[in-house]
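Input: one structure, supplied below.
All protein chains of the complex are present and in place, except for one that has been dropped.
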Amino acid sequence: MNFYRRNLGIGALLLLLLALTTASAYVPMGAWNGIANLAIAAAKAGLVAFFFMHLREAAAIVRLAAGVALLMLAIFLTLSSVDYLTRHSTAAPWQNPAVHGR
Amino acid sequence: MPTSYLEEGYTLTSWLTTRDHKRIALLYLVAITAFFFIGGAAATIIRIELSTPAPDVVTPDTYNRLFTAHGVIMVWLFLIPSIPATLGNFLMPMMIGARDLAFPRLNLASWYIYVAGGAMILVALLLGGVDTGWTFYTPYSTLFSNSHVVLSLAGVFIVGFSSILTGLNFIVTVHTLRAPGMTWFRLPLFVWANYATALILVLATPVLAMTLTLVAIERIFHVGIFDPAMGGDPLLFQHFFWFYSHPAVYIMILPAMGVASEIIPCFARKRVFGYRFMAYAILGIAVVGFLVWGHHMFVSGQSVYASLVFSLLSFIVAIPSAIKVFNWTATLYKGSITLSAPMLYALGFVGLFTLGGLTGLYLASLALDVNLTDTYFVVAHFHYIMVGGSVMAYLGGIHFWWPKISGRMYPEVWGRAAAVLIFFGFNLTFFPQYLLGLHGMPRRYASYPDEFTLLNVLSSAGASILAVGYLLPLGYLGWSIFRGERAAPNPWHATGLEWQTASPPVKDNFELTPTVDRGPYDYAPATEEPQ
Partner (left out) sequence: MNGAGAVSAASLAGRRAALGMWVFLATELMFFGPLFFGYGYGRLAFPDAFAAASRHTEVLLGGINTAVLLVSSALMACAVDALEAGKARASRRLLLATATLGAAFLAIKGIEYAHDIERGLLPGGASPLDSGGRIFFLLYYAMTGVHAVHLLIGVGVALAFGFGGGRVAALSEPGHLRVAGLYWHFVDAIWIFLYPILYLVGRSG
């Protein structure tokens, strides 16, 4: 019965975070909205991983596998961004202005 | 005498429903060999076309389909599975003292998935092929190509899953099935190499799968993120594609390095120099190999700052490779060397890999790359590594472990002759291509200016020698299965658990699970000689 309390407790916490992220989306915080949402999502995913997926008590190799996967995704997103964040794009005269972005 | 794995059932069904990693390895061997020769046939026609300046053998459109077929087949249907799925499948469990891989049925499923994907690619070929190049660059592949793009993409997607599952199997196997006493730093470098390869397979290939899916969606539904007219960016495709395809080349070379690290100590009768550094270098190549993909995009419109970062990282990735070359060389020093066929292949591998690797540094330099990109310099560079490197190591490994796999010895004279012929033919084919690239001949062109004729003729001549060289092993290895001298369990007096089994091994590899109490490459000093 212990595990019911634990799992449903984590579930309740997750629902709370869901409410928080949804509500905060309606509060004008500019760029912080996005950051807050991602941080809350990370917290929720962390709860799912550590408790539901038993990452807390898993063998070192399993935790390493999870860590490496996240790291690899991070590398992919970050290093690709190096290109996009350092480009100077200018629209050609014939391009649709709405299309050229920054 | 206990039955060998080859004698456990002679029916086709027993082979097609096997869970034995050794039989699955042979299933792969047959399929891979077939694809190698199909890809080679495409290359033959290409070299025939390129022996004259004019596009007079095939139309330029057909030429495009030929080099695409050559690339797609050789990369995905031959090189990527080659060593891992044949030698890796066969040897990994034995080298760690296990009966089989962690998931034997998944292993068989991998093979079926590979065959299904390969069949799909062949069907696309028979229907007329695809003309985008193996790199499927947008917007040509999404908007303009009138060839069987989606079918080819589907085939590659499916083959990708085969490699993901093989990688998964290897990772779990090495972590969970090592025999008692087999610590990480007692593992043969072949195991380290295939383990690192498995990491790349597992982490990079899924990105390719999604990328190809997005190309298919864009092509079919005319929506997408790669078309500038719709607000997309073609470079997005290139980032996604090369994020996989650069690590893919390490998938192709790391197992080859593993093979070299097994052959060289044996035929120098000396343990590997700097074993730990060799293992760390393998991991280093795998890790840093994920960070350099932008060097394929220096002239694509990528930002200069990103190009700088990728250029620097590309120089860094050369370091662990160089460490390995130094260590192989140092292993030879004061060794007692026998120039057997496997050793000839392994030495050829080290030399040609070094040449190919050094030219990679030229290409990693931004300023040089502006001139060299999309020329034959690049073609020569990657063929030196993939053919002079990987294929030679693959053949070396096939010869080295042939007694174990088949229970027969191949004829040594023919083995050495083929190795020398291949080495000679390879250099004649591809060295002129460096010069052609420096002089500015672009790649993927069916015709060229007259002044490039001599070098192209030399290259095509080399290709004909290379072709003979590749056909020879097909002949004498096939012959040896029926008429070759029966092999002893350890004809080369090599170390390694796989040599403690019968030749060929019984189904479960070992009578009793071995216990390991020493490191690998425990070669005695030069008093003991191999046959």
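Here the chain labels run A and B in written order, and each chain numbers its own residues starting at 1.
Operating definition for what follows: a residue touches a chain if its C-beta (ideal position, glycine included) is under 8 Å from a C-beta of that chain, and two chains touch if they have at least 3 such contacts.
Owing to the predicted nature of the structure, the values given are computational and were not obtained by experimental measurement.
Trainee: Any idea which of B:59, B:176 or B:515 touches the chain not displayed?
Mentor: Once the missing chain is taken into account, the touching residue is B:176.
Trainee: Using the touch definition up top, pick the residue from B:45, B:58, B:150 or B:209 that touches the left-out chain.
Mentor: Result: among the candidates, B:209 touches the missing chain.
Trainee: Kindly note down the residues of chain B that lie in touch with the hidden chain.
Mentor: Contacting residues on chain B, toward the hidden partner: 102-103, 164, 168, 171-172, 175-178, 202-207, 209-211, 214, 217, 221-225, 230-233, 236, 239-240.
Trainee: To test your reading of the contact rule: which positions on chain A touch the chain that is missing from view?
Mentor: So the residues of chain A touching the missing chain come out as 3-4, 7-8, 10-11, 14-15, 18, 21-22, 25-29, 33-34, 37-38, 40-41, 44-45, 48-49, 51-54, 58-59, 61-62, 65-66, 68-70, 72-73, 76-77, 80-81, 84-85, 96, 98-99, 101-102.
Definition applied: only the chains that are shown with their structure count from here on.
Trainee: How big is the gap, in whole Å, between where the Cα atoms of chain A centre and where those of chain B centre?
Mentor: Comparing mean C-alpha positions, chain B is 36 Å from chain A.
Trainee: Going by the contact rule at the top, pick out the chain B residues touching chain A in the complex.
Mentor: 175, 199, 203, 207, 228-231, 235, 239, 243, 290-291, 294, 302-306, 309
Trainee: Over in the complex, which chain A residues touch chain B? Could you list them?
Mentor: Within the complex, chain A contacts chain B at residues 61, 68-69, 72, 75-76, 79-80, 82-84, 86-88, 95-96, 98-99, 101.
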